[in-house]
Every structure is written in structure tokens, then in C-alpha cells.
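Structure below; questions to follow.
All protein chains but one are shown at their positions in the complex.
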Amino acid sequence: MRDKKVGVWLIGALGSISTTVMVGALAMRKGLVSSTGMVTASECFNGIDLIAVEDLEFGGCDIRKGTIRESANNLLWETRVLDPRVLGEIEEDFVHVQRAVKSGTSRNSGEAIQKLDAITARRKKPLREEIECLSRSIQSFKKENELGEVIVVNLASTEPPLDLQYCHYNLAAFERCLDQNEFESVRASTLYAYAAIREGCPYINFTPSNGALTPAMVELAERESVPVMGNDGKTGETLVKSALAPMFSYRNLEVLSWQGFNILGNMDGEILAHPQNKESKIRTKDQVLSRILGYSPHSKVSIDYTPSLDDQKTAWDFIHFRGFMGAKMSLQFVWQGYDSILAAPLVLDLIRLAEFAKRRGEAGLMPQLSSFFKAPIGVNEHRLSEQFRMLTNYLNNVRDVRQGLQLVNKKGDACR
Amino acid sequence: MRDKKVGVWLIGALGSISTTVMVGALAMRKGLVSSTGMVTASECFNGIDLIAVEDLEFGGCDIRKGTIRESANNLLWETRVLDPRVLGEIEEDFVHVQRAVKSGTSRNSGEAIQKLDAITARRKKPLREEIECLSRSIQSFKKENELGEVIVVNLASTEPPLDLQYCHYNLAAFERCLDQNEFESVRASTLYAYAAIREGCPYINFTPSNGALTPAMVELAERESVPVMGNDGKTGETLVKSALAPMFSYRNLEVLSWQGFNILGNMDGEILAHPQNKESKIRTKDQVLSRILGYSPHSKVSIDYTPSLDDQKTAWDFIHFRGFMGAKMSLQFVWQGYDSILAAPLVLDLIRLAEFAKRRGEAGLMPQLSSFFKAPIGVNEHRLSEQFRMLTNYLNNVRDVRQGLQLVNKKGDACR
Amino acid sequence: MRDKKVGVWLIGALGSISTTVMVGALAMRKGLVSSTGMVTASECFNGIDLIAVEDLEFGGCDIRKGTIRESANNLLWETRVLDPRVLGEIEEDFVHVQRAVKSGTSRNSGEAIQKLDAITARRKKPLREEIECLSRSIQSFKKENELGEVIVVNLASTEPPLDLQYCHYNLAAFERCLDQNEFESVRASTLYAYAAIREGCPYINFTPSNGALTPAMVELAERESVPVMGNDGKTGETLVKSALAPMFSYRNLEVLSWQGFNILGNMDGEILAHPQNKESKIRTKDQVLSRILGYSPHSKVSIDYTPSLDDQKTAWDFIHFRGFMGAKMSLQFVWQGYDSILAAPLVLDLIRLAEFAKRRGEAGLMPQLSSFFKAPIGVNEHRLSEQFRMLTNYLNNVRDVRQGLQLVNKKGDACR
Partner (left out) sequence: MRDKKVGVWLIGALGSISTTVMVGALAMRKGLVSSTGMVTASECFNGIDLIAVEDLEFGGCDIRKGTIRESANNLLWETRVLDPRVLGEIEEDFVHVQRAVKSGTSRNSGEAIQKLDAITARRKKPLREEIECLSRSIQSFKKENELGEVIVVNLASTEPPLDLQYCHYNLAAFERCLDQNEFESVRASTLYAYAAIREGCPYINFTPSNGALTPAMVELAERESVPVMGNDGKTGETLVKSALAPMFSYRNLEVLSWQGFNILGNMDGEILAHPQNKESKIRTKDQVLSRILGYSPHSKVSIDYTPSLDDQKTAWDFIHFRGFMGAKMSLQFVWQGYDSILAAPLVLDLIRLAEFAKRRGEAGLMPQLSSFFKAPIGVNEHRLSEQFRMLTNYLNNVRDVRQGLQLVNKKGDACR
């Protein structure tokens, strides 16, 4: 047990992933569920002094009304993942967390999201004022719970893409934007990121929203000595893609077409039914292929809302490729996974690794976390195995430094 | 152009893969087809002085009667891969190759194979005599075509597994076996391997037949300074498996079941319809999963003969896995590829790399070729990306040695 | 409400399907679940005076020890189908039913089943005595619950196929068999059927076990004026097959191969992992195709035990067919359904329709129920649409007779 607990501030705290993160952590704490699916629970992390899940304290904000209890009920019964009786056992913990859930912002997040905002008549505060408001939420969360550190994770719905302009590439210019209330240049995700980083909180953008970790914001993170990383958690179809696509390169097989069709039925799916918001998602998914293959085959990624599926995302990918003597062949896959169940353990991983990085004095981007993201900022490597190697290399370096010597590390070998 | 051509001696010369190897090489020579699907044609091999496909001279042996022309006709029209008019253009080359196709042996290869043997009344020659006979075939192929080197590739039908005994682990003991005509201890593949290695020919076992490269035979190869490698070309379902399985480890997802169902309709499928022969195949496929995951999930690989598919192998794999909070999810894939079309370019790769290794004075196993095999002898690594790294590391070493210095090699980087 | 309730005697009462039948009926009675999946709940049955599910009283027998409560818990939580809280609400009803569950017989059911038998030292009673014992169970069930009628349904594990001999084709010969204790000529399913029919109970064989409704037993049913039907409930892959296969005939497309691979993880799957028991299942599945197409394409049905799937049967079917100018094309399907959830409502349907037939004085086979079975006894029609037409024709006849006139019936039209 550490002296002080570490806080986790979830943006979109009532959403599917946040709920699963919290339910999972609370249930793990009581030994009701296992840590399967958490990368940091694998033996590759033996000897790495990560914060224990038990030592995390949850809070956050959301634009919707409602309780975590309700979200948990809806989500986990619909996906049939959790025995309702388990929910009963963590009932009290919900009450505690619920108190730490504050009102969020949907500023300039596009119609689909703004429609969800419970405070419909939210007045247009000046930007600086809104940021102060978010900062105060984090500060009081920290104070009330006597937290040593707070990690902020963006799990809100995907915003429409933001067209990056000069002010997003330069911190000083961006500060002027804020001063002059240039509403169009910021989205909710930008305000959150700015507030978090200025408060010294490591910030993880698990969504595709590109308004969050703009180059200006990374500059801020470097200046403030805060580790940050994004974008877009790699949980399903893209995960498989990044594992499979290198195979075609290794075998010098030419990918002719890679068509991917996703259907899902949770709120994420509902928001992504809006073309603008979908656009963000598809952009982060799109680059994976051409980066891995070195060329751009005919490719399409579609996402369709299918309510009956709830949280169970289903994806069909059809890969058409050419082999020897021009022969055309194909590989298809069907992925059926619970979106939030896949995402939640990775969020816990990222929290633990961000806290660790902060403790080690790292600042700015965390390329060692590239395997967790569809579009890892500042990293060109999209092959899953190579991204994972970046993580194990990082762990090996950490171990070596700590041990003050260059021993061949057995665990490192095992995890390769 | 080199001084002397390099010979390729194909065991099972009239089979699907051999035919495709020869048709492909002859058609490439005339610029009628591209080299897609050949690993050694990718840019990772830039600067590596491999023998050109044009400089290969084909020959081999088979237990069936028939001509390469017929095999090519049947195969390539059935798979619809090659324009029949292309076959017309390489007609004459067939005549040349045909002359170099000799009679093979089916000794102790199991009923399914022996039934195919055209010389039904083949008398049981003493083992030494039979080996001499095979050796002479290779010698005369070499002499008649003025070849500098001959590479032998086993592409014959899969034999039943051979229960390895003391004599298979010790060369001296094995020699005694031969002297004493212990028929049960050798299969056709053993005789071929012995003859080839003793003639100084690099030997590639592209089949699962474990009678070929026994430890005793590897000992022989080391003694004779001959590079050898096997077993079982990794062309389809197992290839995908070795690319996908690591993903589950990287994400700490627990594979509960991995069920694979293969259907195919070529001669390979017909032979594998026999339980004994199928057994060999399934053994080499089986170990991949447990080696990659570190545990053995419920797993099954079945292979069924489905004549209408001809050479188009189709595989359905159903992977059931457990994630966070015990949730069960699944990944399915369907692979549809032409067996011979996938195998043939790899055979050309292996020929080129084996010839290269011989020229460099390598002896015994070639672990750098592990990515080509389902069950690479002497290699525990089954993850495709790591196996491929073994190959690129080898290439980088070769380049470094040749350049006599430790420059950071750009090509090596590109191919990672 | 009728004067007297109708009893349902389930053979294999602790198995997955029986449990689901009872849980479903009890939960429906309390309005906790809907009747979706019950054919007799569709509007085609409007105006047909079937017994209400509320008026059914459950009992039965099993060779295993255990309680329905346990079975329900295991099954329904594993399949995540039913909210555990619903189980709580029908807790008391279980106690009532439990009292009516007696010990069954596993005589000559093959090793796989006999191993499950809780009474390992069951002495070999004379056949007549064993039948009396089963009869008394049914009689006391009837008496204790003041039932007007009892319907018997065989839901026990699949037995190995019984080689039918003269005594199975002729009732008098079969009676002699019983008299002479020819143990090898009867299986458990035979004894149950004989006892049930002689007690005047309509008998449904929902399993593939061919020992149950032999021609001799159908003769008995005719003599005793008892309606009977079987074999093997058509719930999953075969259901789809019987819907799809006619399409190929209608279009004059030639089916070349139809390969079906089933994987499942419940007790049914475990028993079917035994080659002998599997044989029965595969036989009933096998005839569907050739009967529909009029010829026998290359075809295979396999069933593999995959524990992690529990009750969720998954089937991959690959259909290869030839069209115009000899072009080969394919259709694949993947069926993912809960075995017991699919079967249970059909069992309720069959109970209601058997009770109805008995009340109407029908005797012997009920061909109108062919759409419910993989291998409907005495019916050559396997096309699902035509089988369903047999059912609606029957309903229309019933309505016409009852109305005493030949009106065009609107409901009949709607259900066509």
C-alpha cells in the first residue's frame, strides 16, 4: 500500500467503457473477477513497480445525468458478462464513486453529442472560465480524496474531426486562441486536455477525437513535465488488422482490397452513426494498413449502428490478395467482442503505466504505449508485434536502470 | 549469369507443388508472370547475392507415371490460375525438364502412397542398393546438365509418422540399420535425405514426413557440410495462426479453444484422407499454438478431403477466448488459398537460400528459415514476426560480414 | 382452465433441454418471459384449442443424481440467457417438480451414457419387470397430480444406433423378445417408449436414438390409439440446411460438396464425442440433403466437443456448387445458437400438439409434425417450407372439420 492513493478522472464517466473500468476495478479489489485482459497483469511486468488497481480512486465527469449503478446495470446485464449478483456486492462502492462524478462539457462536440447534454441551456462561458471550472473539479477530487496524483482519461464519445490550424501546432498561439475565445478552434476534448495537463495530470486520449492531443498540447505536456498519450484505443478489428497485415508483407503477397464492416449497438455505435463523428474513427483506422504494407490497397472501413448487438461489436473483414502467378486468394475474419470489456482493462493498463511514467519523471509522449492505440501519436510503427516490442524494450530498460547493471533479464526474455 | 547453373531435384516431381514450382520458374524466365509471393523477391533481399531463378535447372523423380505437361494442364486449369495460353508458351521447356524426371521410391510410405506407385511389382531392393540408385539419378542429372550444385527438395506426399528410435538419433546406429536392411526403420523420405546429403546436396523437407530429417540425418549434414531444413512448409492456416496467436498473448487474453477445420481437394487432400498420413500433418500443426501461448487450449485441427475444391484449400478457424471479467468472445477466420500457388514461391525461396547457405559454407540446420516451416527443426520460436526477424537478422549479418563493417544497414531497417 | 391438468413426463429430466423446458414454462406462467420461439404461439394457431402452457404439470426421470435447481443454475447462467433473479422467482416451483423426478434406466445405452448412471450397481432386472417399474412411475405421477393425460418426451442423451432386426419390425416378435429377455434387442429408449405407449401416453422422441420408435412400436401406438412422433428435434444446422438446400434445386444449381462442422460444449456434445453415439446423430442429419436434392453430393457432418462453448452450438457449413458454364461458387454459413434454448420451445409445441392429437383421437405417427424433426418417421419430405405446409394444412383441416363447413379460412391464409 502506498502512502497516498492515485486518482483516476474519467471523462465520460457514465459511458460503457468508464463503467466497465470502475466495475472491473471494484470487483477485482474484492477478488470477484480475474485480471485477464489486462496487459500489465501478465508476467512481462513482473518486477515493475506499478500502482496496484486497489490503490486507484475513481471520479470523473459526464454531460449526461444518471448514475454509475444504472449504467452498470444496463451495460453488464445486456452483455451478459457479469453476474448481477456481483454488482450487488459492489453496490456501496458505487455510492462512494458517484459522489465524485461531476458535470462535464460538450462544447463544440458536434450535434450528436450535444444532444445528449443534460444541461441543454448551458450558457456559453468564456473558454478560460470553462477551463478553470474543469480544473477546480479535478482539484477538489484530489483534495477530498487526499490523492497523490490524478490520471485523466478521455473516454467521451467521439467528436467530429477538428481541422488543425496554426494555433494547434503552437502553444503560444493556442493560448491566444483561448484568450480571445475562439470557440471554433477548441472542442470539449481540447479543454479537458488543457485543464488536465496544466494541473499536472497525465492525460490519456482513448478516443479518436483529434482535438485532444494536438501538437500544441503535447508541447504543453513537455513544458509541464506531464506524460500524455493517444489516440484511440486499439481493441477490436484494428487490433486484428495490425496482427494480420504484416503477414502479407512477410510473404510478399499483394493485398488488393481490405474491406472492413463493423456493426455495433452501444452508445458509441449510436454516436458513430453520425457521419461527422464516424469520420474521426475511420481516419484513425485507415492509416494502419498503408503504414504496415507500404502501399495503399483498395480499402474501406464502415461502422453501422445495430441496436440489438448492444456492446457486442461484430466486424467482418474481407481481404483479397494476390499471390504467385497472379492468383487471387482471400482471407476473411469475423470478430465478435464486447467493446467495453476489451477496452476497460487497457484503460487500467494505461492508467498504471502513465502513473509509472509520471513517477519516473517522463514528459510528453509515451511511445512505449503505441500498441494500445489505433493511431499512436508520434509513432509510425503499426505492426502489433513491433509495437509490443517497444513496450518490452521499455520495461527492460527500466529494469536495467533500476538494477544499475546490464544483466540479461530472464523475464524480458520470456516476454520477448 | 553464373558459370554453372544450379540444379533443383524435386522429389514428387509430378505433384501439384512441383508442377507449380516449375511452371512458375519457366514462366518467370520468359517474363510471363511476376514474382509476387516469393519472399526473396522482396526488397529485404536487395544486396543479397542469391541465385537467379533463371539459373535454375529442374529435374526430379516421382513414383507415378505421367508428364509434367499433363500435371500442369490439370492443375492450373482446375485452379483457373494460369491462362492456358501461357502454358503453350513454355511447352518446349517441359520437354526438356521431362527428360530429367526419373523413377522414385515409395518404400514403406504407407498404403495410401504405395497404391500410387506405378511400378507395383517393385522388388524389395537392399537399402544400400536403393540409395545408390537414387544417388546415381542425382549424379547423372548433375553431369548431363553440367550443374555446379544440386538442391534437393522433398515435395512428395505426406508419409505416416515414423516412430523415432535409437538409430534415428545416432548416425552410426543408422548406418548399421542400412547395412542390416532394417526396412521398418526407414521410409522413402529417409532414403532420399540420406542419398541427397551424402551427395553434398542441400536438402529441404517441405513435407511433414518426419522420416526425412531425423537427428541422425542432421548429424550427417553437419559432417558432410551440407545445409538442411524442414519440416512442412507453412502456407495457409498455420501461417495465419502463427500471425494471430501472439495477439492473444500480447493482450493477456486467454484462448479457451482454437478449432481448425481444413477442407481441400487435391492429391494432398486425398492422401491426407488416410488417418495415418493425416496424423503427420496434424502433429506439425499442433505444436504451434502451445508454443506461442505458453499453454495448451482445447484445440483441434481436422483435414477433410473435398474433391470439388481441387487445389483451393479452405479453412475455418474458430477461436474462443476469455477477456476481462471472464467475458467470452470469439474470432473466426476463413482462409481460401490455392495450396500449390502458396507453396511454390516458398520452395523457390528455400532453394535460393539453401544454395546461398551452401556457398557460404553453412552446415546442418538453417534456423534462419524457420518462418517457412510449420515445425522448424531445432527452433522453438513459432511467432511469425519473430521468425521473420530471424531471417532479417541473418541477412543483416551477411551484409555486415561482406561489407566488413558494422554500418547501420538501410535495407535492413526498411525490412525490419 | 381445464378440469384436469396435463402431465409432461420428461426422460432425461435433469438435462439441458428438460431444464430449459421447465424453467421456460414456469417463467412463462409467471409472465417473466415471452413465448418467442414457440411455433404454437404464432398466429397460425389462432382458433386452435391447444392446452395452455399454464396447464402443464412436469415430472420425469433421470439416471443422474442432482436437482433441477442445480441444472437450471449451471445451464442458464453459463449461457447467460436468463437473469439469475428470474430463477429466484420460480424457486418454489422447482421444489414441487423435483418431487416428481424419479430414477430412470440406462440399459444398453452404450458406455458413454452408462458411465453417467448414478446407480452403478443397477442389477439387470428382467425386461418386463423394468418396464413395469417405468409404468408405475408414470402411473403414480398421474395419480398424485390428478392428471387427465400424460405426454412422454424422450430428451435423454443420444444412444448408439440400434441395428434393427425382425423383432423391431413386428410387434408380436418384439413382445417375444421382451418375454425372453433378449437384452441386446432393446435399449433404454425402447423400454421407455413401450411403457409410455402401453400406458396410453403420447410419446415424442426428440433424440436421434432409433431404438425408441421402431416400426413395432409404431404398430403398438396404432393398436393402443396413441399418437407418437420422432426422430431428433430439428433445431440448428439441419434446420438451416432444410431451408437452404431447396434453393439450389429451384435454381438448378448443382451442389458439389456440403461440409458441415459443428462444435458445442454441453453434455450433449460430451456424449457425442463418443463415436458410437455420434453415429446416431450423423445418420439423422445425413439423409436431409440427398432427399431434398435428389442426389448425394460429397457431404460430411462432424460434431466436436468444445467445452468452452457450453450450450452455444456453433456450426460452419461450406457449400460448394456449380452453376452456368461449370462455374464453381460457394455459400458458407455460421450458425450460433443455444442448443437448449432452440429446442425447449419446440418441445413445448410438440407436447401441446401431441395432447391435441390424442384428444382428437389420432393414433400412430403424426406426419403433420415433420417440420420439427431432422428425420421425421414416415415422411420423405425434408424441405422446411413444405413440411411447414403440412402443419398448416393440418390446422386448416382441423378448423374446417370443427366449423363443419368449407369456408376460406383467413388465418390459414395469413399463415399460408
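The first chain written gets the first letter, and so on, giving A, B and C; residue counts start at 1 in each chain.
One rule holds in what follows: contacts are C-beta pairs under 8 Å (C-beta built on N, C-alpha and C of every residue); 3 or more make two chains touch, one makes a residue touch a chain.
Everything numeric in this text was worked out from a predicted model, so none of it was measured.
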*Which of the displayed chains are touched by the chain that has been omitted?*
A, B, C
_Can you say which of C:50, C:331 or C:398 touches the chain missing from this structure?_
C:331
*asked:* Can you tell me which of C:247, C:273, C:363 or C:398 touches the chain that was removed from the display?
replied: C:247
*Name, in rising order, the residues on subunit B that touch the hidden chain in the full complex.*
77, 80-81, 83-85, 334
_Interface residues of subunit A (partner: the chain not displayed)_ = 256-257, 259, 261, 263, 298, 300, 302, 304, 306-309, 314, 316, 318, 320, 322, 328, 332, 334
_Interface with the unshown chain - residue positions in subunit C_ = 20, 23-24, 27, 33-39, 41-42, 79, 81-82, 239-240, 243-244, 246-247, 249-254, 322-327, 329-338, 341-342, 344-345, 371, 383-386, 388, 416
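The rule we apply is simple: only the chains that are shown with their structure count from here on.
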*Could you label the subunit A-subunit B interface same or different, taking same to mean over half of its residue numbers are used by both chains?*
same
*Going by the touch rule set out above, which residues of subunit A reach two or more other chains?*
81, 334
